[in-house]
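My questions will all concern the structure given below.
One protein chain is absent from this view; the other protein chains keep their places.
Let's turn to chain A:
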Amino acid sequence: MAIKSYEDLDSMQLDALREIGNIGAGNAATALSGTIGKPVNIDIPTVKILDINEAVEALGGAEKIVAGIMVKLEEGIHGAMMSIQTLDVINLMLDSLLGTKVDSYEELDEMHVSAVCEIANILMGSYVNAISDMTGMPVNISVPAISINMLGALVAVPMATYCYEADKIMIIEGKFSFDGMMHKHNLMLIPDVDSLKRVLTRLGVYNE
């Protein structure tokens, strides 16, 4: 069946995408551990394909304030990726990297923000490398852009840019733990439909 959007994916194709999530999470654990200098464990992530309004609810509600760090995917795959981070995860990173914490988003200064972007960049880069390794397609990611604002508004941006006709979106929910604490980290992966077809073709689960 021709794929026009995520809702057309069959179970084998979804499994292939989950596998990318698994390998990406493994890469991310290694990279994160190296960056913060502590052992990091990552559980097998949950890959969900959701309607945009469902996705916003699943991530904590439209008005929840979060940091969204977005990169564009270029070369072999076109699209976007976004890392969604809440204040407790941000604090964990800041504590490990800079030895500081903040009480609210408003307190984040330039150095904090660049640390948050850097961590997101490392996490997203790990997933992108997994896709690149599995498919043999080169993928570049752009310099990250950050926005701290209402979740619903942030999620709609890559959706509007790359899912022109699609109603669904792919969320990779990772759980990682260090210092004995479990944390959630959500990633949105949004290849445009042509790129999605190329990825699935390379993974051997799609023939046009």
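Keep in mind that, in the parts below, contacts are C-beta pairs under 8 Å (C-beta built on N, C-alpha and C of every residue); 3 or more make two chains touch, one makes a residue touch a chain; residues count from 1.
Keep this in mind: contacts and distances are computed from a predicted model.
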Protein name, per the UniProt record, of whichever chain is missing from view ("Probable chemoreceptor glutamine deamidase CheD", "Gluconate 2-dehydrogenase subunit 3 family protein", "Multiple sugar transport system substrate-binding protein" or "Peroxiredoxin family protein"): "Probable chemoreceptor glutamine deamidase CheD"
Omitted-chain contact residue, chosen from A:Leu50, A:Ile65 or A:Met137: A:Ile65
Which of A:Gly24, A:Pro45, A:Gly76 or A:Gly152 touches the missing chain? It is A:Gly152
Even though one chain is not shown, chain A touches it at residues 4, 52-53, 56, 61-63, 65, 68, 70-72, 80, 106, 142-143, 145-147, 149-154, 156-161, 164-165, 167
